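All protein chains of the complex are present and in place, except for one that has been dropped.
== chain A ==
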Amino acid sequence: MSDPTADFFEAIGRRGHERHLEEATGTIRFDLEHDHEVERWLLVIDRGDVRVSREEGPADCVVRSSRAAFDRIVTGRSHIYATWARNELRLEGDARLARLFQRLMPGPPGAHHPRDFAQERRRPA
């Protein structure tokens, strides 16, 4: 069975370093509800170096949502900020860390480079 959330976190763990998180140091824990259980992922970030584990324990920032909602986010089908704004994802602790983490989210499928978009619009129908 496909598990986009696990794929996403495991890929981060394998890479071990994220250019976009070089300004970040701290811990983020994800509590994702799935089949009445809470699936936990813990990211320990040290200036871009990221260690991923399933450990429990305190974190500077805790993100809570359903696993289904998080699956949509990590596949680019939902936007993490919009999901937060409609309360499907909750945040506790260091909001800056969460905001930096958002940089790892994929964009929506099918988005255009502005140059390609302009060319498409200029092409006679």
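What we mean here is this: a residue touches a chain if its C-beta (ideal position, glycine included) is under 8 Å from a C-beta of that chain, and two chains touch if they have at least 3 such contacts; residues count from 1.
Criterion: contacts and distances are computed from a predicted model.
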Record-based protein name (UniProt) of the chain missing from this complex, from "Urea ABC transporter permease subunit UrtC", "Heme exporter protein B", "Amylo-alpha-1,6-glucosidase" or "Succinate dehydrogenase/fumarate reductase iron-sulfur subunit": "Amylo-alpha-1,6-glucosidase"
Option from A:Arg14, A:His36 or A:Arg122 whose C-beta touches the chain left out: A:Arg122
Those residues of chain A which, in the complete complex, touch the missing chain: 19-20, 22-23, 79, 81-88, 90, 92-93, 95-96, 99-100, 102-103, 105-108, 110-115, 117-118, 121-122
